[in-house]
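Here the complex is missing one protein chain, while the rest keep their positions.
Think of it as A, B and C in the order they're written, each chain with its own count starting at 1.
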Amino acid sequence: MAAMTPGVLASFVHIDAATDAIRALKAQGHTDLTVYAPAPNHEIEEALDHPVSPVRLFTLVGGLTGCAAGFAMTFWMSDNWPLLVGGKPIATVPPYVVLGFELMILMGALSTVLGMIVMSVVNARKRVPFSERFTDDQIGVFVPCRADQAAALEGLMQRAGSVEVTHAA
Amino acid sequence: MRKLASVFGGTLLLTLAVAFLARDATASRQAAPVANDSLVAPTLTASDSAALKGPRQPIFFRHDIHAGQYKINCQYCHYSVSVSSEPGIPSMGTCMNCHLVIGGSDSSAQREIAKVRESYNSGTPVEWNRVYFLARYAHFPHMRHINALGPNACATCHGDVTRTPQVFKVNNVNNMGFCISCHLERNVSRDCSVCHY
Amino acid sequence: MSHAYTPSQTHAEVTRDVVATLGAPSRGYVMMLAGAVGLFLVGLFTFVMLLKEGLGLSGYSPPIMWSVYITTFVFWVGIGHAGTLISAILFLFRSQWRTAVYRATEAMTVFAVMTAGLFPIIHIGRQWIFYWLLPYPNQRYLWPNFKSPLLWDVFAISTYLTVSTTFLVVGLVPDIAAVRDQVSGWRKKLYAACSLGWTGSDNQWRHYTRGYLYLAALATPLVLSVHSVVSWDFAMSIIPGWHGTIFAPYFVAGAIYSGIGMVFTLLIPLRKLLRVEHMIVDYHFDNLAKLTLFTGSILFYAYAMEYFVAWYSGNTFEQVTFWRRAFGPMWWAGWSMIICNAFVSQLLWFRKIRVNLTALFVISIFINIGMWFERYVIIVSSLSNDYEPWAWGQLNPTWADWGILAGSFGWFGMYFLLFARTFPIIAIQEIKETIPFPRKRGGH
Partner (left out) sequence: MDETQESGMDRRRFLTVLGVTGAGTAALSGCSTDRVQKLIPYMVQSEDQVPGIPTYYASTCTECASGCGLHVKTREARAIKLEGNPAHPVNAGKLCARGQAGLQSLYNPNRVRGPRKRLADGGFADTPWADGVAEVAARVSAAGGKVAVISGAGRGTFSDLLAAWTAAAGGTVVRYQPFDHEPMRAANQQVFGVNGLPSHDFASARMVVSFGADFLETWLTPIENQRGFAASHGYHDGTMSRLVALAPRMSLTGMNADEWFDIVPGAEAAIALSMAQVILAERSSAPPDAVALRGMLAAYAPDQIAQQSGLTADQIRLLAREFVSTEPSLAVAGGIGSQHAGAAQVCAAVNILNYVAGNVGKTVRFGADLEAGDGYAALAALQRRMDAGEIAVLVVHDANPVYALPKSAGFAAAMAKVPYKVSTALVLDETAALCDLILPQSHALERWDDLRPRAGIRSLMQPVMEPVYDTLPAGEVLLRVAKAAGGALAGLPSGTWDDYLKAQWQAFGRSRGAGDLASWWVGVLAEGGVYDAPPAPSAVRLAASAQQVSGQSPAFTGEGEFLFAPSASPMLYDGRGADKPWLLENPDPVTKITWQSWIEVHPETAAELDIREGEILRLVSASGSLEAPAYLYPGVRRDVVSAPLGYGHTNFGQYATGRGANALDLLAAPGDAAFLPYVSTRVTIEKTRRYQKVAKTEGSNRQLGRGIAEAMPLAAAARGLTPEEAHHEAAGGPAHEINTPRELEAIAGFAAAQKVAATKGNYVGDHPQWGMTIDLAKCTGCSACVTACYAENNIPTVGESEVLRGREMSWMRIERYYEGGHDGEPLETRFVPMLCQHCANAPCEPVCPVYAAYHTPDGLNGQVYNRCVGTRYCSNNCPFKVRYFNWFAYNKKAFPEPLHLQLNPDVTVRARGVMEKCTFCVQRIRGAQNEAALAHRPLRDGDVVTACAQACPSSAIIFGDRMDPESRVARSAADPRGYHVFEETNVRPSITYLAKVLHGAEA
């Protein structure tokens, strides 16, 4: 496994401690933070203040495509070999709404999942240190930095109330 | 991981390709035979029949000699094809019309023709092996097709037998697409109940 | 009761308690699993016989061309509704109490729909060509008939299965990661693989929460549509007793009702089996019971309406059908459906009963039986006496019918039990979400 990104990784138990740290770091111009949390948390989101995730675009596009595909398929197929059933029109909207709807949901959902995966992978920072407690009960804040900045940042973390600070070089 | 994916994808593509080729194959039909005045059938012996395509028959009957070289009209033997849904299998008597006198040029032919005479005299009909077997839920009125497409239309489905020493399955007549593509081309009915009842 | 309940006090406890459910299986669990597998084998044998001999083995007697199999199909589809309702709709409503139970119900949904999905194949005359219902390019140039409600069904059920499965899996990922970081050895490797490299970084959470929201948003109309489509299998026909405009809402309500019934039946024993009594508590059952009461009352209304409309329509066919439903040869089925669903559910007006697990369990059994009979009555009794009196007939099911029914329960139970042991049956991260982090300045 390749070497870790140099930087400081601090673990927090207290939420406000973590948010203080984040705000302080951002104040100092450290923007590419990585913040681990066992559960999504509004305070952290506010502190980080990221733009809204673009996943919704995937949902929209997928849904529309699905709907279109549904209607296109049904109309084309019933017209491809016209067969009269029950005296009903060969190709007709009402029954095909169901299929349009179902395909809309299906493709919408699948493309949403795709979106989640793609987005997380694309924006993921590589080789960031991680501690197993972050999926348990602790919040982790990692800030990449040069060796000479490390001491200062460690101090910042401690002051914010970190329970454990490690320096990955 | 990546390897697995590529293998999977590859097989998928392959199957699709095969499927489409197969589909085209069913659609492609052999062209009607070109009128060739001087067709000479190759010399073959009964022993060669094993090497030829198609089921081996009790008698090495050669369409390429009868229909090709000697230009015997298909309907001379398949007598009911233009009037009935069934093409008709020539009776042993029909064979004997000629083979009473024609004994065969080479030894192999003589041996085969001897079988015909033997069967006729002993009154035990020859059991030909079926080559084309249309599924029983599809009804194919031969006469309608012969009357619509002409006496030589046989080749459309059965291939050019004037060149085949041993008849083999040229088209899978049980592929519905094989029928439909033709009905579409000629813009004739493809109503299900025309064939299926 | 409104403020957030706290079964485990801290995030650490939550992780610990849930991971504990994945420990060595108890004896009771093993026995139940064995039972489930046994039932499944019964069903498998029956199906093989059906393939070999033909559908005639089961008790079909014309004019009753659909009977136990379709009944059970609709039953399972119905079961499959509570899950998505709780996990998706209640998620949108931000109701906290769902967190403890939704994983279990969602798993139930997926496996119930998996079960239901088998029946369209089992019940057709030539099972080996069931795929002709799918629109795939073929050398015959033939396509399926999209006007047929059965085809809507194919699409609705498969969509629902796919979406609810993805919904379940997506919800699982962070929890699997949590488990991954608690266990060791080969199990760690397994969960690591399943966790898709989840770390809980801000970036992951950011897209995750959004995506989950939209999945919920899509699943919500879906869950309502699926049983509507199933109901149209009947409502689109002209059979008196099927041809009803209220069928869609009527079926959806029934589906949720039966689904929650099944949730009770599963959770009440399960929480003991997995020793999580302190995480799934009165609070949840109370709320579930209220939902049951609500949908149960809708059913009550729907039943009443069916009979009223039949009378009010002045249509002799309708009237005879419903008269015979209540007083005909199948009166017993008709009444057991009304009593088990419409009346029994009314007991839940009393809080004492809502929080009494024994009572709830008993009621839930009634609900399951009642809802199975509802479908049985709608399908069989309506078919047994429709337009043409000369063709009227009665059904007497055979071992082949019961064999498949039993098999379906086995098939369902098998997967559900295996799931409950392998993956966190209680949503770790969602519970954690409800527990505030400690603060350095003062408490909460």
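Criterion: a contact is a pair of C-beta atoms (placed from the backbone, for glycine too) under 8 Å apart; a residue touches a chain by one contact, two chains touch by 3 or more.
All values derive from a computational prediction rather than experimental measurement.
*Asks:* In the intact complex, which of the presented chains make contact with the chain not displayed?
*Replies:* A, B, C
*Asks:* Among B:A114, B:M143 or B:C182, exactly one should touch the missing chain; which is it?
*Replies:* Answer from the full complex: B:M143 touches the omitted chain.
*Asks:* Over the whole complex, note the residues of chain B touching the chain we left out.
*Replies:* Residues 79-80, 83-86, 88-94, 120, 123-130, 133-139, 141-144, 147, 189-194, 196-197 of chain B touch the chain absent from view.
*Asks:* Residues on chain C that touch the omitted chain in the whole complex?
*Replies:* On the chain C side, contact with the omitted chain comes from 53-56, 59-63, 65-66, 123-127, 129-130, 132-133, 142, 144-145, 147-151, 154, 233, 236-239, 316-317, 320, 383, 385-393.
*Asks:* Which parts of chain A are in contact with the chain that was left out?
*Replies:* 79, 81-90, 92
Methods note: only the chains that are shown with their structure count from here on.
*Asks:* Should the pattern of chain-chain touching be classed as line, ring, star, complete or other?
*Replies:* Graph shape here is a line: each chain touches the next, no loop.
*Asks:* For this structure, I'd like the pair of chains sharing the most C-beta contacts.
*Replies:* A-C
*Asks:* Express in whole angstrom the distance between the two chain centres, defined as the mean CA positions of chain A and chain B.
*Replies:* Result: the chain centres lie 64 Å from each other.
*Asks:* Determine the centre-to-centre distance between chain B and chain C, using the mean Cα coordinates as centres, and give it in whole Å.
*Replies:* Result: the chain centres lie 57 Å from each other.
*Asks:* Using mean CA coordinates as chain centres, what's the chain A-chain C distance in Å?
*Replies:* From the centre of chain A to the centre of chain C is 30 Å.
*Asks:* Residues of chain C touching 2+ other chains?
*Replies:* Within chain C, the residues that touch at least two other chains are 141-142.
*Asks:* For chain A, jot down the residues that touch at least 2 other chains.
*Replies:* 81, 83, in rising order.
*Asks:* Any idea which chain A residues touch chain C in the complex?
*Replies:* 13-18, 33-41, 44-45, 48, 50, 52-53, 55-56, 59, 63, 73-74, 77-78, 80-81, 83, 85-86, 88, 92, 95-96, 98-99, 101-103, 105-106, 108-110, 112-113, 115-117, 119-120, 123-125, 128, 130, 132-137, 139, 161
*Asks:* Mind listing the chain C positions that touch chain A in their complex?
*Replies:* Spelled out, the residues of chain C in touch with chain A are 10-12, 15, 135, 141-147, 151-152, 155-156, 159, 162-163, 166-167, 170, 174, 177-178, 180-182, 196, 198-211, 214-215, 217-219, 221-222, 225, 229, 232, 428-430, 432-433, 436-441.
*Asks:* Which stretch or stretches of chain B touch chain C in the complex?
*Replies:* Of all residues in chain B, those touching chain C are 19, 22-23, 26, 175-178, 180-181.
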